[in-house]
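Removed from the display is one protein chain of the complex; every other protein chain stays in position.
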Amino acid sequence: MSPAWAIAVPLGGAVLIAAARARPNLRETVTLSTAALLLGVVASLVPEVLAGGHPSAVLAEVFPGIALRLEVEPLGMLFALIASGLWIVNSIYSIGYMRGNREQNQTRFYVCFALALAATMGVAFAGNLLTLFVFYELLTLSTYPLVTHSGKPEAIAGGRTYLGVLIGTSIAFLLLGILWTWQIAGTLEFAWGGILEGRASNAMTGLLLALYTFGIGKAALMPFHRWLPAAMVAPTPVSALLHAVAVVKAGVFSVVKVIVYVFGVDNLAGMHSVDWLPFAAGFTIVMASLVALRSDNLKRRLAYSTVSQLSYVVLAAALLTPISIVGAALHISTHALGKITLFFAAGAIYTAAHKTEVSQLAGIGRRMPWTMGAFAVGALSMIGLPPFAGFLSKWYILQAAMGTGQTVAVAVIVASTLLNAGYFLPIVYSAFFKTGPADEQGHGHGEAPLPILIAQTATAAGTVALFFFPGLFLGLADRLAGG
Amino acid sequence: MTFTAHFNSWVAMALLTVGLYIVIARGNLVKKLVGLSIFQTSVYLLYISAGKIIGGTAPIIAEGFRVYSNPLPHVLILTAIVVGVATLALGLALVVRIKEAYGTIEEDEIHSQDEEP
Amino acid sequence: MLLVLLLASALAIVRARNLFAVVVLSGIYSFIMATQLTVLDAVDVAMTEASVGAGISTVLLLGTLYLTGSEEAAPGHRPILPLLVALATAGILIYGTLGIPVFGDPSGAIHQHVAPRYLQEAVEATGIPNVVTAVLASYRGYDTLGETTVIFTAGIGVILLLGIGRRVRERAQGPGGGMQEYLVLRVIAKLLIPFALLFALYVQFHGDFGPGGGFQAGVILAAGVIFYAVIFGLTKAQKLVPPRLVEILVALGVAVFALVGALGLILGGNYLDYFVLDHDPVHGQHRGVFWVEVGVCITVAGVMLAIFYAFAGRRRRPDSRS
Partner (left out) sequence: MIAHHLPALQVVVPLLAAPLCVMLRGARAAWLIALGVSWAMFIVAGSLLARVLREGVISYALGSWEPPWGIEYRVDLLNAFVVVLVSLVGALVISYSRESVDHEVRREQHYLFYAAYLLCLAGLLGLAITGDAFNVFVFLEISSLSTYVLIALGRDRRALTASYQYLIMGTIGATFIVIGVGLLYLMTGTLNMHDLAQRLPAVEHTRPVLAALAFLTVGISLKLALFPLHLWLPNAYAFAPSVVTAFLAATATKVAVYLLLRFYFTVFGAPLVLGEMPLPEILLALSLAAMFAMSTVAIFQDDVKRMLAYSSVAQIGYITLGVSTGTAAGLTGTVVHLFNHGITKGSLFLLLGCMAMGMRRITLQHIRGIGRIMPLTTFGVVVGGLSLIGVPLTVGFVSKWYLVLGALERGWWWVAVLILASSLLAVVYVWRIVEAAYFKAPGEQVAKLREAPLSMLVPAWVLVVATLYFGVDTRFTAGVAARVAELLLGGFR
């Protein structure tokens, strides 16, 4: 099947959703079935990719020699699977959340969500840098209305930061890098081993890499991470799928993809002008964790945790060994599962108890056992303990770091693991083992609405399942590393 | 390259300077237009001088003349003059309307009036 | 030397504060310019400059001053910058003109390439001894069509901005009223106007042989009517030549011109090809030029009248500064 369907399906979905605006139930049905259909389309591509095939499709020729072209390769396959799979769960969750909180403009919400997924698929399957850039920008624009959904002043302010950073970096750095690449390489097509080999000098490569890694603001490499906390004003489902999975992963995914298919791992390995990248990533990991440790607002803490976890992927890719690439690819999926669970839980708490601050959560575990249980699972996976998915990817990355003798990287990983524990475990502890303020003993709120529970339980289960059955993802990751 | 060789064009320059100066420096809308036409006429002089041939006559073919001045500049300038007066007429019409709308034809006062609302 | 006078009058214009003085000076300026142009063998241009610069422009300016008041305010800002701009422009031009062929030198490129051919073949090709007219109406007839269109544009512009044909109350003074109480004037006018029209016709058709042509004719024609209006009052004039008719004349002239061109196209030539207008190409040229000139004359006369009606139709406003 042509990968173009992966974009066409959510697009069509968006149209139908808009058409069904008058009838909420029908509208949500459309959303769910679109999500299911999309997963089907994506899944149908897996066998061919596992077999080493690269299904592709040309959408349009924009410039002579540069077309909007889709080509499915293992990394994109992996990313698309995660995003489309979690969209189903997230849609179930959204229904519970949006109705539970009686949100406004729900149609606009679902339409933009579908559009955002279409853009995500485009990023995942992009066959060249131009296509990647186009869908990358579309993703930004389609998620902007979701960030500013409430229309409140703080939402608009958040939207400004979001748009400012993402559009700014992408136009000022990424586009420049792309044009420069075209200038020196004469092509923008992704190719195994890179297209810059022997075309760009040592210094040039370092500069280009900087343009790419910072230009892809969605990877939230410091100092261009501010948009992510700012985006937390959005409704939780948005934070959950887009700002824990689709958008941010589109960022790190693009970074990995550029490193593998534009620069070429071996090519970079030979260059000393790129040695700064692990440090930049490491810095982000530690700093973000520290901020997370000190922020009391739950979603904010999760956001900074995301910032730091994203840089794991960048760090892994920057280690430039096959195994580290596998680690990077895996971390994209494992972190996605864990973090979405955490956000689901945060949203559940907000819906049921209208609590947003960490300090308010004492004893909440008794009233919301399922929710906090899921939260605990996610947290442990973040920290990287078995038997949770997070362990796998961290393990690979650590191995790679030791293998390459990058002591800094090793130190960073260890330190951040401790920090993760530092800012997650207290929440779990106080939730279950402390008792809340006296006044709350009386009127008790119960669990969150059923759809929310289903969703978060599913993802929590996923994190465990992925630890025991990583076969599919490992397979794809290996294909990527092996070429 | 003697002085007289280009005397006409020198004068043309001077007129051009004067005209342009009036246009830019003066705030009165009518005076600006007068300056504008001086500016334009200086160009007429430039063209026509270029078309003159010493010892030539007006380019009306007749017995007894062999050297005629170049007719083409004359044609061009005829057009230019007409265009000039057309512009002037339009400009003056605008001035009249501006006077009716603002009660003045002095640039500064018009600006000060536009600041207020 | 004329040129010095020219310069003097220009400078006088800069100095003068009273706008009536400015207008009169610019009239004088145009006259000197016209004379200077005659000296340079540009008789047609001179005639036009005289009728336009000293004639129409002056009348227009006076009409405007009548409506807008005649005192110029002292310039508020320092005139240094404008001076610099103007001088810079002149500077570039002086730099440029230092390289042009010496004045009156027949060996200049300008006298070598295109122009000679006009002087040699114009007469037998078009049968028009006045080469200027020949080039104007035939070789570069398309420019003239454009020129006529420009006048037309200005005409409808003025009509749009000021409107014509609004009923004007008879007033003792000004263009609105007229001065029919002066018997002598009336008689003279009655005698003069036909001559004016005759003269217009003469200029119109003489254009082929001597200086003159559609434009000048149109101006004189209009002048006749304007004269009539001044004597007998705008209302009578508008009865004689109703505004609607003026509008039609304005458009008609251009239309005639453009259609003559189209005719050439229909008869199998290019646009504005006069050769095909008659089996004898020279006659064709003649015919073409004739009708084209008629077109110009009509539009010019129309526009002049339109502008006159438009300005005369306005009522003067009190000056805000007094």
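Order as written gives the chain letters A, B and C; numbering starts at 1 within each chain.
Going forward, a contact is a pair of C-beta atoms (placed from the backbone, for glycine too) under 8 Å apart; a residue touches a chain by one contact, two chains touch by 3 or more.
As the structure is a prediction and not an experimental result, all values here were calculated from the model.
Given the contact rule set out at the top, which of the displayed chains would the hidden chain touch in the full complex?
Across all of the complex, the chain we cannot see touches A, B, C.
Touch as defined at the start, partner being the missing chain; which of C:Glu49, C:Glu72 or C:Asp273 qualifies?
C:Asp273
In the whole complex, what residues of subunit B lie against the chain that is missing from view?
20, 23, 29, 32, 36, 39-40, 43, 46-47, 50, 72-73, 76, 79-80, 83, 86-87, 90-91, 94-95, 97-98, 101-102, 110, 114
So which bits of subunit C touch the chain we can't see?
Where subunit C meets the chain not shown: residues 92-93, 95-101, 108-115, 117-118, 138-143, 145-147, 149-150, 152-154, 156-157, 159-161, 247-248, 250-252, 254-255, 258-259, 261-262, 264-265, 269-275.
Touching residues of subunit A against the unshown chain: what are they?
Residues touching the hidden chain, for subunit A, are 60-64, 68, 130, 133-134, 137-138, 141, 148, 151, 156, 160, 163-164, 167-168, 171-172, 175-176, 179-180, 182-183.
In this section, only the chains that are shown with their structure count from here on.
Which of line, ring, star, complete and other names the graph you get from chains that touch?
It is other, because the touches fit no line, ring, star or complete pattern.
Just how far, in Å, is the C-alpha centre of subunit C from the one of subunit A?
About 75 Å separates the centre of subunit A from that of subunit C.
If you average the Cα atoms of subunit A and of subunit B to get two centres, how far apart are those centres in Å?
Spacing between the chain centres: roughly 70 Å.
For subunit A, give me the residues that contact two or more of the other chains.
Residues: none.
Note which residues of subunit C are touching subunit B in the complex, please.
Residues 3-4, 6-7, 10-11, 13-14, 19, 22-23, 26, 29-30, 33, 36-37, 40-45, 48-49, 52-53, 56-57, 60-61, 63-65, 67-69, 72-73, 75-77, 79, 81-83, 85-87, 89-90, 93-94, 97-98, 100, 102-106, 108, 110-111, 114-115, 118-119, 122-123, 129-132, 135-136, 140, 143-144, 146-147, 150-151, 153-154, 157-158, 161-162, 209-211, 215, 303, 307, 310-311, 314, 317-321 of subunit C touch subunit B in their complex.
Mind listing the subunit B positions that touch subunit C in their complex?
1, 4-11, 13-22, 24-28, 30-31, 33-35, 37-38, 41, 44-46, 48-54, 56-62, 67-79, 81-90, 92-97, 99-100, 102-106, 108-109
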